[in-house]
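Read the structure below first, then the notes.
Excluded from the complex is one protein chain; the other protein chains are retained at their positions.
Going in written order, the chains are labelled A and B, and every chain counts its residues from 1.
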Amino acid sequence: MSTTTLQPGRLGPGDVAAAAPLPDIMPPVKARKGFIGFLRRNPTIAIGGGLMLLIIAIAIFAPLLWTTDPTALAPARRTREPSAMYWFGTDMLGRDVYSRVLYGARVSLTVGFSVAFFSSLIGLTIGLTSGFIRWADAIVMRIMDGLMSIPSILLAIALMALTRGSVGNVILAITIAEVPRVSRLVRGVVLSLREQPYVDAAVASGTTTPRIIFRHILPNTLAPLTVQATYICASAMIAESILSFIGAGTPPIIPSWGNIMAEGRALWQVKPYIVFFPAIFLSLTVLAVNLLGDGLRDALDPRMAKRV
Amino acid sequence: MFAYAIRRIVATIPVMAVVALFVFSLLYISPGDPAAVIAGDQATPQDVERIRASLGLDRPYLVRFGEWVWNIVRGDLGTSIFTNLPVSTMIAQRIEPTLSLMVITLFLAIGIAVPMGVVAAWKQGTWIDRAVMGFAVLGFSVPVFVVGYLLAYVFALELDWLPVQGYTPFSRGMWPWFQNLILPAVALGGVYIALIARITRATMLEVLQQDYIRTARAKGVGQSGILFLHALKNAAVPIVTVVGIGVALLIGGAVVTESVFAIPGLGRLTVDAILRRDYPVIQGVILLFSFVYVLVNLLIDLLYTLFDPRIRY
């Protein structure tokens, strides 16, 4: 059998059979980079963050935004419809609803952020403790199980029933109701991290427990905890409004969105705007925080995104 | 299976004990004299004395707790300070509306949320998926009473299709009963639907990635067979778990919904009791709700075997 072998180096492109070029069957992928690219890839963070900044600005600059004293009573001009003078109308006591709604942002944001902060802090402490100290774990987690089986809004209501209504007490009550969930989350993260080889290695090489916690455990809990804190912030704002709405929250004099709605309740069939405006602000604020939470979850922890 | 059931039931005892201890202690962890707290601001010293005696505050804490628990086990939840009726009687009078509302909401929510989640997972990334997810975020963000007022305004006041408020007992006919509960159930269902739809979508997305779904497609199974037989049955355990956990949302939401729609149920009773500082009633209702919540989740735990043959106890 005779064969021909082509000799390397003696061959030009014209001597060989070239494969036919292949068409593209899809349009090319456009990749965007930088800050704009990040926002385009995470539209929820863009929308949620934007809304959030707007509402924070409203809360901070409320006195500058053509508001009047939100607590000033004026029986002479009760329940006015929205007009050029009273943009959102006035309530049963003649107070300007626009001013009350804008100042209400301060109450909601204070409650939301404080509860998120304190429940994360306490939950982190309890979760780390029970994740590391065996004998404490059994006791603490039984207590947390018990508290978690009381629906959290009911738990907050029960706690509020004991105390005088004030913003501080509302924050405390909602924080207590949220702590069990955060503790469970942190404990879960700690227990799974403890199984990791690098933590084992650190233990074996004699690293002290506090050092392990600060070097290895704490950094890994921050991502899920941040996401959880965002959700807690959202649900705390809703909880505050529910407490105020049923009369177990902040004192009626304080312009919180729940209080404004509670006052508008009796008249809602004839003067729906008193309920309507705070309702929109509350819903938008909670929506902003939730969107931010979803976006953070997708961006920080893709594994968690798969779950809920 | 039977041994597992017993073990699970026994495991709920410490949980309920913590609940009971917390509920019992509510009065005593508040700052100040519990008798004075109960009596309220306008009480005379005689009132405070009378309440102090009825609480038995002179005896040790644990003894009182023991007696209280023993009474509850016998069905005696104490006596209302405000109405002087037994708490158990007051609960019995108010339980029908709340139970009706919650059961209707439960079925409504599952019936809407599961197909929503399934379709969103099937159409992942399309506008349908985005619409479902957008609805879910809204459901989490708009408080129950806002939805309630909005629905009542549109469907009762403006369109006059349904009653604005109130409750008709079941004994006065199925339709009047149901008619009154439609709007409250939709309002209350919002968060619950959002929760179930999200977990359904997430679980379905994970299940649809599995090899056995590819096998089913390779066999020529149609889209609905893939989604509702092959995938949904595998996704059932997480979904059912969330349905159980979400009952806590239903309970919390019912308190508010009943206020908005003037439904004379346990939620109203709770709100009234709080405003009147009627502690025995507050304790009774919280205890009952928590017990129901624990019970529902216990039942769901035991139901897992129905959905997944791999789970054996």
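Keep this in mind: contacts are C-beta pairs under 8 Å (C-beta built on N, C-alpha and C of every residue); 3 or more make two chains touch, one makes a residue touch a chain.
Just so it is clear, contacts and distances are computed from a predicted model.
**Student:** I want to check something: the complex is missing a chain, and I'd like its UniProt protein name from "Carbohydrate ABC transporter membrane protein 1, CUT1 family", "Molybdopterin dehydrogenase", "Putative FMN-dependent luciferase-like monooxygenase" or "Peptide/nickel transport system ATP-binding protein".
**Tutor:** The record names the chain that does not appear here as "Peptide/nickel transport system ATP-binding protein".
**Student:** Which residue among B:V69, B:A216, B:I245 or B:L298 touches the omitted chain?
**Tutor:** B:A216
**Student:** By the contact criterion defined above, which parts of chain A meet the unshown chain? Give residue numbers in ascending order.
**Tutor:** Considering the whole complex, chain A reaches the absent chain at 1-6, 8-9, 11-13, 16-20, 22-26, 28-29, 31.
**Student:** In the full complex, which residues of chain B touch the absent chain?
**Tutor:** 125, 210-212, 214-222, 229-230, 233-234, 307-310
Everything that follows uses one rule, which is that only the chains that are shown with their structure count from here on.
**Student:** Sort out for me which residues of chain A touch chain B in the complex.
**Tutor:** 142-143, 145-147, 149-155, 157-163, 234, 238, 241-242, 245-248, 261, 268-269, 272, 275, 279, 282-283, 286-287, 290-291, 294, 306-308
**Student:** For chain B, which residues are in contact with chain A within the complex?
**Tutor:** Contacts found on chain B: 14-19, 21-23, 26-27, 29-31, 37, 137-138, 140-146, 149-150, 153, 157, 164, 198-199, 202, 205-206, 248-249, 251-253, 255-256, 259, 270-271, 273-275, 277, 279, 282, 286, 289-290, 293-294, 297.
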